[in-house]
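Note sheet for the following structure.
Rather than the whole complex, this shows some of its chains in their spots.
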Amino acid sequence: MDNLKAIIEGIVFLSETPISVKKLREIIVDAEEQEILKVLHQLKQEYDERQSGLYVAEVAGGYQLRTRDTLGPWIKKFRGIKPVTLSQAAMETLAVVAYRQPIMKAEIEKIRGVDVSGTLKGLLEKNLVRVVGRKDVPGRPIIYGTTKKFLEVFNLRDLSELPTLRELKELGD
Amino acid sequence: MGYEIKLDIFEGPLDLLLYLIKKNEIDIYNIPIAIITEQYLEYIDVMKSLNLDVAGEYLVMAATLIHIKSKMLLPVHDDTEDEEDPREALARQLLEYQAFKEAALNLDTRDILGRDVFKREYDHEDEVDNERILDEMSVFELVEAFRTIIASIKSDEFIEIDIERMSLSDKINEIMERLTIEKVVTFSELLGPLNDKIQIIYTFLALLELVKLRLIEAYQSEPFGTIRIFLAVKQ
C-alpha cells in the first residue's frame, strides 16, 4: 500500500482517544500490525524532525496527534480558557493511588495522614481514578485504581512508565 | 511571632512536620523530638488563634509527638537493646509520605493534556443527550446516576442497598440462566458440590425470592423427596 502512511496519519489525526495498533489494523486490514507500527514510528520521527507544532503522542496504549508543549501559551490564548488544574492534595492522593493500586481509602489516608474523602471523590468525578473492586477482607472495602484517562492526561504509555518511587529502604542504614 | 500565614498550605500533619524538619535542617532519622514537638504545638496554637479549623488529624499527631517525647524521657535499660527507637515509626511514615509528595510533584511536571499539550476537541452536536463512550465509564458514574434518581424521590421507600442484596441478585441471575437452558433443575443440583455455607444460604434465599416473585415453581412429589424447579412461565 503506497498511501499507508497517509491513511494512518489521517486516522491518528481524527481519533478522539489514542488509537491502538490493533484498532488501526481492524480498519486497514491489508497491512500487518508490524507494518503499521513501523509507519507510526516513522510518522512520529518525521513530525519531530521537521519541528512541527504537532507530535505523535504514544499514550495509554495508543497514538494521538497533539500540540507540542512549547505552544502552550498560544493555545491557552487561542482557547481562552484557564486549564483545570489539580490541587496539591488531589495530586498527592492521585500519586498514592497510581503507585499503590489497587488500594483502599484507609491505606491512602494512612500514607497521607489526612482524610481523603473529598479529593478521592473529585478524582473519581474527573475519571482519573476508578473503583477497581472490593478487597477480600472482612467488610469487603472498595479498592481504587487509576483509569485509562489518567494515562492519557499524564502522557503515560502505561503504568510501568511511572518513574520509580524513591526507595525507602535507606531507612535501615 | 515569626510565622507567616503559611498554615493553609500544609497538606496535613505530615506535611507540617516535614516542613519543620526542613526548616530546622534536621536529620529525619534522628529527630530532636522535644524541639519539633514544641514547634509543632506552636503552629497548632497559631492556627487556633487565627480561628482556622484545625483538623482532627493535626491533634492526633500532636498526641503522638507528646507520646514519643515521654517515651524518650524514660531511662533506657541495657537489656532492651532490641527495642525500637520510639521515633522510628514516625520517621518511616514521614519518609513514605515524602516519597509520594515527590511523586506528586513529578507527575505535575509531565506534559499534562489540556494544560501543556492539547488534542483536538470534537463537537458532539450530532450526539443527543451527552452520550458517553461505554468503555470509558466507571462504575462510579453508575452509582452517581442511581444516587441522582434516588435523591429526586421520597427516599423512605428505599432500603439501603448492601452487598448481601447484590449477592442475592447474582444468585438469582445464575439460577434463572440455568433454568432457561436446562428447563428443570433439582434443588440438590443447584446446590451442587457447594461446601461454602454462605453460598448454600444464598442459593436457598434466591429460590425463596424467585418463588415469591412468581418467576419459578418448585415441586416435590413426596415429603423429603426431590425438589424440582421449573420456570413459572415458559419462554
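Letters A and B mark the chains in the order given here, with residues in each chain numbered from 1 onward.
The rule we apply is simple: contacts are C-beta pairs under 8 Å (C-beta built on N, C-alpha and C of every residue); 3 or more make two chains touch, one makes a residue touch a chain.
What you see is a predicted model; the values in this text were computed from it and never measured.
Peer 1: How many of each chain type make up the complete complex?
Peer 2: For the whole structure file, chain stoichiometry equals A x2, B x1.
In this text, only the chains that are shown with their structure count from here on.
Peer 1: Let me have the rounded angstrom distance from the C-alpha centre of subunit A over to the C-alpha centre of subunit B, please.
Peer 2: One centre to the other, that is 23 Å.
Peer 1: Which positions of subunit A touch subunit B when the two form their complex?
Peer 2: Those in contact with subunit B are residues 13, 16-17, 57, 64-69, 71-72, 75, 79, 83-86, 88-89, 91-92, 94-96, 98-99, 111-115, 124-125, 127, 130-131, 134, 140, 147-149, 152-156, 162-163, 165-166, 168, 170-171.
Peer 1: Where on subunit B does subunit A make contact in their complex?
Peer 2: 11-15, 29, 55, 57, 61, 91-93, 95-108, 110-120, 122, 133, 136, 138-140, 163
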